[in-house]
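Working notes, beginning with the structure itself.
Removed: one protein chain of the complex. Kept in place: all other protein chains.
Lettered A and B in written order, each chain numbered from 1.
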Amino acid sequence: MKHSFRFMGFLGICFLLLTISGCNNSTQASAPKEKKLVIWHWMNDRQAAFNTLAQKYKAETGVTIEFKLFFPPDIYSQKVIAAARAGSLPEIFGILGEKSTMGSFIKAKHIADLTPYMEKDGASWKNSFYPQALDVNVFTTANTYGVIPGIYGVPIDTTIMGFVASKALLQKAGLDPNKLPGTFDEFVREAKTVQEKTGKNGFVCGWGEGWLVNCMATEWAINLMGEDKFIKTIKGEVPYTDKDWLEVFTLFVKLKDAGILNANITTMINKESEDAFSKEQAAFSFNGSWSVNVYKQLNPDLEYSFFALPKISNNFPVKLWGGAGSSFMVNNTSPLKEEAVNFLKWITAKNQQDFLIIETNNLPSIKGCEKTLPPILSELNSRMGQLTHPNIWPCNEDSRVLEIMNQNLQQIVMGVKKPRDAAKEIQEVKERVKKQ
Amino acid sequence: MYYRVKKIITLIILHTFLLSIALSCIFPLLWMVNASFKHETEFRSDYGLKLAQNPTIENYKSAIIEGKLGFYFLNSVWYTFITVLLIVVISSLAAYGFSRLEFPGKNIIFFMFLAAMMIPLPAGFVPVYILLNKLHLVNRIGYVFAMTNMGLSLSIYLLKTFFDQLPRDMEDAARIDGCNRLQIWWNVALPLIAPALAVVIIFNALTVWNEFVLASLMFTEDKLMPLQVGLMEVYNRNIIAHTRIMASLTIAALPIILLYLKMQKQFIKGLTAGAVVG
Partner (left out) sequence: MDKAKNFGFILPALLIFSIFYIYPFIYTFVLSFQRGDGIYTSEWVGLANFKEVLYYDKNWGRALYNGAFITFWALTFQNLLAFALALGVDKATRTGKIYRVVFFILPVLSEIIIGLLIREIIISDPGILNQWLSRIGLGFAARDWLGSGLVLLTTSLVHCWKGFGWAFVIILAGLQTIPEQLYEAARIDGANAWQQFCRITIPLLMPVIAMVLVLTILGTMQAFAMILALTRGAGGLTEVPVMKIYNHLRGNQVGLACAEGVILGIILIAVSFTMLHISKQVRKRWGVVSN
């Protein structure tokens, strides 16, 4: 009898462990009594600034704010989706990934519609934003995601993808660091000059991450064929084997043949590329506006400036990939919905946006902060009118087509594919997907 | 004379071959350790080929503190220790049961464990991850249980075959002395299978210590990550700081290598345990 008793004890402990851990998770979601807002985010470089803001907000309103960081971003996504499944989302959270992901969150009633708050008082809150920044959170009437039209998120900053140039390296190579390449040919020529004169690399980028290659290809494609034709390709009316697309793919061959690319560029992730550029290992790079903060942390003395996409054609205007960098959504089921909205209103007011610009070097999501911007960012900020982003296109490319396109672009750079074969393969996948 | 020369030449060729392969195994590791003691500038000038001129432990300090490697290391120790403990207790109990005791369904259940060992489940981590999500067990405890299961079948099989080869005299004697089953298991059976337990411990400890896939899916917070996931993090955040990466890799590799040198037999048996089954 004695031993079976011990045995039960062992099983009991197992069971206890299981239940305790179960409780742990469910209680962390909310404790409504003490008015505490929990915010999940993935911006590890901003945690300190966020905490300062939280303290400030506590002092002003008495509401406790807890910023919880989950990093890196893919792990954050996993966390949010798991929490949605379990119904344990916090009061405020962000959603990473395609707009369709956000759409399915909305359809599952996890995200509150903020339109009434935005439209209140003559739409003063709504009008304070750059429309490009807000647009990614807007679902228009008759959107393809099947979501009730409305505004479902609050952008807290803007992101723009741009090229960066290392001033020191340009100078060393005898080039004018203030005159940056405006066309593709100039770009290649200058990169080559730097490489020959300084022995450093011409161009570095995190092309191991497919979306960065894709981003550049998209910007060039829109420059060459215009946004209309580009959208038509997504709709399936223009094939990827079109001569314009071939020309875009061929650009990557030109980049490779010029010998200006960092070795192993297709296995590098963005963090590696940022590390290399900040240590002046390459003349040019392609990165988002968030990198200002990254470069500052990696090398405070780095001298560089942003410039727009080097043109390949004059037929259509250059469009830059950009829009809301990070947006916050309000949990629809939370009892503290009003408080959450109030906090988001507060964090997107001028004082707080100015604070975030200074502390984290991000572009603001609201108008009227131009004076606070550091010089390095004002060049990007002036291009706010040229932004484009998949989230504001009428339709998006299927993820399988994107995947094959990214991989083919990477393979072109690695020298194992020709543009024509790549285009054929992408189109093949596109047609299979269309049939489905 | 002819045969002697021939023999010597064969020996020279043989040992050149063996030595060159052995060198290819050791050299990168020695290089790694050497580079970890260098300053970054020194490393860049000689690619870590020369001995460190003025060795520094700065890399280790920054890897452990800034890189949080100390954290990851302790996490791994924790996961490994608890998992192995659970496996040893559970599998030795079960193996004793399968070998010595009678109960209904014994053969079928044992066959199930056997089959689990044979059938490859390449996407096994997918449903386990979803299940843990559903049970709200995406935490240390969930991970430990999932890992416990991973080594269970093979451990039970190894221990059961070992039990089967042991004579029952001692246990019979203990029973006559009035010991109950659990006391016999603890006092008599466990000490007898100590050599097999060592293999089970090493095999499972290495499996848990080196596991990456499930941990990388499950652990969202730095403070929960085990070493393997943490290493990837450290690498991504310090790509230009080669010597710091080398220090991190050394911290991860050296304890295992030292332990291995100390207990080669158990390591080799443990890691080839999977082959025993076939």
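A few notes on this one:
Throughout what follows, contacts are C-beta pairs under 8 Å (C-beta built on N, C-alpha and C of every residue); 3 or more make two chains touch, one makes a residue touch a chain.
Please read these numbers as outputs of a predicted model, since none were measured by experiment.
Checked against the hidden chain, the listed residues A:T61, A:T115 or A:Q281 yield one contact partner: A:Q281.
Hidden from this view is one chain, which touches subunit A at 3-4, 7, 10-11, 14, 74, 77-78, 81, 84-85, 101, 104-105, 107-108, 110, 208, 210, 262-269, 276, 281, 399-400, 403-404, 406-411, 413-416, 425, 428-429, 432-433, 436. The missing chain lies against subunit B, touching residues 11, 14-15, 17-18, 21-22, 24-26, 28-29, 31-32, 47-49, 89-91, 93-94, 96-98, 101-104, 109, 112-113, 116, 119-131, 145-146, 148-149, 152-153, 156, 181, 185, 206, 209-210, 212-213, 217, 228, 231-232, 235, 239, 242, 245-246, 249, 252-253, 256-257, 260-261, 264, 267-268, 271-272, 274-275, 278.
Please note the rule applied: only the chains that are shown with their structure count from here on.
Chain contact summary for the complex, subunit A toward subunit B: residues 2-3, 6-7, 17-18, 21-22, 24-26, 70-72, 75-76, 78-79, 82, 85-86, 269, 271-272, 275-276, 279, 281. The residues of subunit B lying in touch with subunit A in their complex are 133-142, 180-183, 217, 219-222, 233, 236-240.
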